[in-house]
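This structure is in structure tokens; I'll ask about it shortly.
All protein chains of the complex are present and in place, except for one that has been dropped.
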Amino acid sequence: MAANRFSTNELMAVTASRLLQDGQNIVVGLGLPQVATLLAKDTHAPNLNIIYEIGVVNAEAVDPGVGLADPRLWYRSEHFTGFVGTLGQILQKGQVDVGFLGALQIDKFGNLNSTLVEEEGRMRHFTGSGGAADIATYAKNIFVIAKHEKRKIVEAVDFITTTGCLQGYETRKEAGLPVCRSITVITNLCVFGLKAGSNILEVKSLHPGVSAESVIENTGFAVDIPADVHITGEPDEKELNLLRTKIDPARMYIK
Amino acid sequence: MAANRFSTNELMAVTASRLLQDGQNIVVGLGLPQVATLLAKDTHAPNLNIIYEIGVVNAEAVDPGVGLADPRLWYRSEHFTGFVGTLGQILQKGQVDVGFLGALQIDKFGNLNSTLVEEEGRMRHFTGSGGAADIATYAKNIFVIAKHEKRKIVEAVDFITTTGCLQGYETRKEAGLPVCRSITVITNLCVFGLKAGSNILEVKSLHPGVSAESVIENTGFAVDIPADVHITGEPDEKELNLLRTKIDPARMYIK
Amino acid sequence: MNDKIRSLTEVVRELPDKGAEIALGGFAITRCPIAFACELIRQKKTDLTLYEIIGSMDADMLVGAGAVKKLSYGGGSLDRFGRLGRINESIEKGAYDIREYSAFSITLRFTAGALGIPFIPTKTPLGTDIIKNLLAKETDAVIAGHSPFDNEKYIFLRALNPEYAVIHCQYADRKGNVITEGPVWDLELAKSAKKLIVTVDQIVSTETVKRCPEKTIIPSVLTYAVVEVPYGAYPTSTYKNYDYDADALTLYARVNRKQDDFDQWLKEYVLDTKDHNEFLLKMAGLDKLNKIKSDPVFGYAIGGDSRGSK
Partner (left out) sequence: MNDKIRSLTEVVRELPDKGAEIALGGFAITRCPIAFACELIRQKKTDLTLYEIIGSMDADMLVGAGAVKKLSYGGGSLDRFGRLGRINESIEKGAYDIREYSAFSITLRFTAGALGIPFIPTKTPLGTDIIKNLLAKETDAVIAGHSPFDNEKYIFLRALNPEYAVIHCQYADRKGNVITEGPVWDLELAKSAKKLIVTVDQIVSTETVKRCPEKTIIPSVLTYAVVEVPYGAYPTSTYKNYDYDADALTLYARVNRKQDDFDQWLKEYVLDTKDHNEFLLKMAGLDKLNKIKSDPVFGYAIGGDSRGSK
């Protein structure tokens, strides 16, 4: 789908990276979200504050880790605290601009599921929330990176682990949740954002070379693709270079 | 009043010291209360935990300080925290055995006043609560050291800064306050404790050489002195020696 | 008492044989009280009520061993090594009473417990199926309410003060002053307990504590027992002391997929070892224990590959 000059994962990382603004406070986990965040920090947003829920702020890892619990991710941290310091005194206080989440399933209202998924006729249990539900409650903006498959991007998730817009329209507000200004879902095919009013995901841009039909085909809900939909911008050489030589030289995530 | 072998302040410090039990957690301020606590720690209660509300636990000062805010009092602390760590996660959690307070006025129910006192026909404002009101709310036992004067030990305080038994009987419980097991008031004339049922201060022991009449005369409420009242035990040589040579060699408090 | 040092056997023996209530301090694969969990299994403690903010290897082992009656947790995994296979399967089968929170909502229950307040109001995680289930199941601890100040909807979470909390840390003195390096996700959990048991890699002098009081995260006042268990979190990591053992975790993340495999693993490494030292020698060996020692600047082992040698 992507041109040979870059991989789809590289495109996804770059797309997410460009949406981050300098000076923002971000709660993020491992994988492509972290790659995107580090890329932003190395390019247009040197003053991002990167928060790991375990209690680490602005670390600068030099070795790849296996998760937030890996001390490799804590190297050169500026502050050690715990959930109260990160998800309480920063997130719940309202100071997180972007919560960067992953999920097994996402529905058309941006609700995510990482708890119970129906597979082969039975419910299987996965990781559950961790801090994800809390981040989705309080972050001003939510970014999601997801794989674009019909059974992953669905009409309604099997279990709401983290809230997007619930049942759309004003239902999030009615549930008593804080305002979520935006939900941005970056898949391997396109970028989704919220449609004003209905708060249903619509395609904001198609990745280069991806047809509207292929998005429709791979999406589990009736997806809205405006006629004048944008094409996702391509990575530039500087970004690709940083990804390949500095941020993920082992190509663990950008492969 | 006291025999020449020891001063009244020495007697008061020793009396308070003997009432402390090994292993207790104590919130205490400067002055005679601290002297009494250190004496207990140096004699029968080596495992007292001494907590200063400012956020210092088990310090071992070697120089006299002017108050809790004096870094002299923080020397060789085992833990630095703040009000949340001391008055919250220790005191409010219910883990303080003894709160050791001072006051400008104390009434017959053990309520203390360090806020507004009527002097020469007008209200004068003093220190206020600090952590005292919080300590009196939550400490399991309250110790008070007070000067025995008619205008200081009164029928009703001008302002309840810290709660004793409010209006006696079950009024403290009815106000929603946690149980206070005992209030012990050590003056220069006697030791008061609570009378079961009414929760009014009664004399538990008279200091050596002090007459019941002199206590009655110097007390601002109709004081109950049982016929078989005890005589306060005298300091022993070891205690006096520790007070004079180790705990308060400059005789700032035990003079 | 001043001296709170206890042996692992002794402190576990004190727990009721059935129905102990324990909050565990691990986070996925770091500072998990593994030695303590193994000893619970060896001493055949059953019907445990467990709490863990992030479900970790210790809770997964205890569920796999059939020692748990009720588990409340905020989700969890073995990070990239794998899933909490025993916990996940027991949820799928409805085998035990498992109650899922988000990490922060269960943390808030400990926060209230540690602070001595009766409950705490929050908006997380309103609207989720997590809270829907909690409102249905945890009616004595999670209720919907309104703030009297702004009249908005909140969840009121009841304070949690578990009978025991068990955390693993780097150091403590014999009085119970606890020193930890790195993040402290388990601080409120530890402080909320009626009886806090701390397993540590090493007991240090009170003089050491007094020279760097800012490293004491828990004052002696709040500690019930100190248990020295070198490598007590192995095969999970203890920052600045030792790394996780990627080989052992890879193995565990394989065997915990099926009860039979898990049972064999448990027999070999836990039931057939008499204590944590035997467990260490059988699972790691002295050579491996030395290899995973942390570099003092990086805080983890710099020689190895974090993904393991397999």
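Chains: A, B and C, in written order; residue numbering restarts at 1 for each.
FYI, a contact is a pair of C-beta atoms (placed from the backbone, for glycine too) under 8 Å apart; a residue touches a chain by one contact, two chains touch by 3 or more.
Predicted, not measured: the structure shown is a model, and the values here were computed from it.
A.B. asks: Which of B:11, B:98 or B:132 touches the chain that is not shown?
C.D. replies: Checking the options B:11, B:98 or B:132, the one contacting the hidden chain is B:132.
A.B. asks: Could you tell me which of C:39, C:60, C:129 or C:181 touches the chain that is not displayed?
C.D. replies: Only one of C:39, C:60, C:129 or C:181 touches the chain omitted from view, namely C:181.
A.B. asks: Have a look at B:5, B:44, B:124 or B:230 and name the one touching the chain we're not showing.
C.D. replies: B:124
A.B. asks: Which of these, B:41, B:172 or B:207, touches the one chain of the complex that we don't see?
C.D. replies: Going through B:41, B:172 or B:207 one by one, B:172 is the residue touching the chain not shown.
A.B. asks: Write down which of C:56, C:72, C:88 or C:122 is the residue touching the left-out chain.
C.D. replies: Checking the options C:56, C:72, C:88 or C:122, the one contacting the hidden chain is C:122.
A.B. asks: Residue-wise, where is chain C in contact with the chain that is not depicted?
C.D. replies: Interface with the chain not displayed, on the chain C side: 111, 115, 117-122, 140-141, 143, 145, 147-150, 152, 154, 156, 158, 181, 214-215.
A.B. asks: In the complete complex, which positions of chain A touch the hidden chain?
C.D. replies: Residues of chain A in contact with the hidden chain: 23, 25, 46-47, 49, 51, 57-58, 60, 76-81, 84-85, 88-95, 138.
A.B. asks: By the contact criterion defined above, which parts of chain B meet the unshown chain? Give residue numbers in ascending order.
C.D. replies: Output for chain B: 30, 52-56, 63-72, 74-75, 80-84, 87-88, 91-92, 114-115, 122-134, 136-138, 159-163, 166, 172, 175-178.
Convention: only the chains that are shown with their structure count from here on.
A.B. asks: Using the definition of touching given at the top, classify the network of chains in this structure as line, ring, star, complete or other.
C.D. replies: Looks like a simple chain-to-chain line, open at both ends.
A.B. asks: Which chains, taken as a pair, are joined by the highest number of C-beta contacts?
C.D. replies: So the chains sharing the most C-beta contacts are A-C.
A.B. asks: Whole-Å distance, chain B centre to chain C centre, using C-alpha means?
C.D. replies: Computed from C-alpha means, the inter-chain centre distance equals 41 Å.
A.B. asks: How big is the gap, in whole Å, between where the Cα atoms of chain A centre and where those of chain B centre?
C.D. replies: Using C-alpha averages as centres, the distance is 58 Å.
A.B. asks: If you average the CA atoms of chain A and of chain C, how many Å lie between those two points?
C.D. replies: Inter-chain centre distance comes to 29 Å.
A.B. asks: Which positions in chain A touch two or more other chains at once?
C.D. replies: Correct list: empty.
A.B. asks: By the touch rule stated above, which residues of chain C touch at least two different other chains?
C.D. replies: Within chain C, no residue touches at least two other chains.
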